[in-house]
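Up next, chain A:
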Amino acid sequence: MLDATPETKGETLLEVNNIEVIYNHVILVLKGVSLSVPKGGITALLGGNGAGKTTTLKAISNLLHSERGEVTKGSINYRGERVQDLAPADLVQKGVIQVMEGRHCFEHLTVEENLMTGAYTRKDGKGAIAADLEMVYDYFPRLRERRKSQAGYTSGGEQQMCAIGRALMSRPETILLDEPSMGLAPQLVEQIFGIVKSVNENEGVSFLLAEQNTNVALRFAHYGYILESGRVVMDGPAAELRENPDVKEFYLGVSDEGRKSFRDVRSYRRRKRWLS
Partner candidate 1 sequence: DLVFPSLSYRTGPYAAGGIPFADGYADYFTLLNERDGGIGGEMAKVIECETGYNTEKGVECYESTKGEGSLIYQPLSTGITYQLIPKVTADGIALHTMGYGRTSAKNGKVFSNVFNYPANYWDGASVAINHLLDLNDGDINGKKVALVYHNSAYGKEPIRTLEELSAKHGFELTTLAVDHPGQEQKSQWLQIRREKPDYVLMWGWGVMNQVAIQEAANIRFPMENFIGVWWSGGEHDVIPAGDGANGYKAVTFHNVGSDFPVFDDVQKYVVDAGKAAGNGDQIGTAVYNRGFYAAMLAAEAARNAQEIAGKSDITAADMLKGMESLEITEERMAELGMPNFGPSFTVTCENHGGPGLGAIQQWDAAAQEWSLISDFAPSDTEIIDALVMEDSMAFAKENNIEERCN
Partner candidate 2 sequence: MLYREAGDFKTTYVEDGQTFPIKFDRIAYYILLAVAFGVVPFIINDYWANAVLVPFLIYAVAAIGLNILVGYAGQVSLGTGGFMAVGAYACYKLMTSFPEVSILIHVVLAGVITAAVGVLFGLPSLRIKGFYLAVATLAAQFFLVWLFNKVPWFYNYSASGQISAPERTVFGIEVTGANTDAWAKYLVCLIFVTACAWLARNLTRGTTGRTWMAIRDMDIAAEIIGVNPLKAKLTAFAVSSFFVGIAGALFFAVYLGSVEVGEVFGINKSFLVLFMIIIGGLGSIFGSFAGAAFMVLMPVLLKNILVGGLGWPTDIAAHFELVIVGGLIVVFLILEPHGLAQLWRVAKEKLRLWPFPH
């Protein structure tokens, strides 16, 4: 389960070179982020609140534009081809799909309609789509129960499942997952990562996931990048990161004595930063 390297070595699918992102023409958020996602790999993007994970993912999927943000420097290549100027829909055509942070289900559509919109770009026929719908329902039985409810009226976790399921419906080649575990019950978190892993292994889908739950993320990922204040401050194979003492203390919450209780953190403690 804990392979330190992606199975299929070599080919890089997605490559981000030293990008800089500015919001609203004035707010500089990413200050030169580079990363690469190998074909068939699971790559984790870690970092605290506001580090720029979401921004990085949106830059890749070209959704920044609609937030009045822009990539001002650097380049993003997918399969060696520059994709920065593509429309988001074209990128989906190419097989890159993003699951956005904060769910973003279509409120007025039913759960099932939501899932079906995921298959919007597919051309492989009704049968295949129906089969995938079944697959998603098998992954998330809760969704099957709520299939006819408007997504706006489902619980937070149900919406999260819906958003993930929707992305799976498009049969992508690369999935950008933004905080997939957020708001999900613990056993479901394990399950989601299980799904990620199995989809990755069985169908060769590559993942780039931004995740706060470092613990799980590093358990399933092959490679990790740690982002802080818009810069990559550390990267390495997941197994190595897991052993790094700083990562251990600040991201995994374990110190040499083992896991600390959340009750013991009451004394004031300054966070150590790689950058000041």
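Heads up, the rule we're going with is that a residue touches a chain if its C-beta (ideal position, glycine included) is under 8 Å from a C-beta of that chain, and two chains touch if they have at least 3 such contacts; residues count from 1.
The candidate set was assembled so that all candidates are chains of the complex that A comes from, given by their letters.
Note that this is a predicted model, so its numbers are computed, not measured.
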| item | value |
| --- | --- |
| Touch assignment for chain A within the complex, options 1 or 2 | 2 |
| Complex contacts: residues of chain A adjacent to candidate 2 | 22, 24-26, 28 |
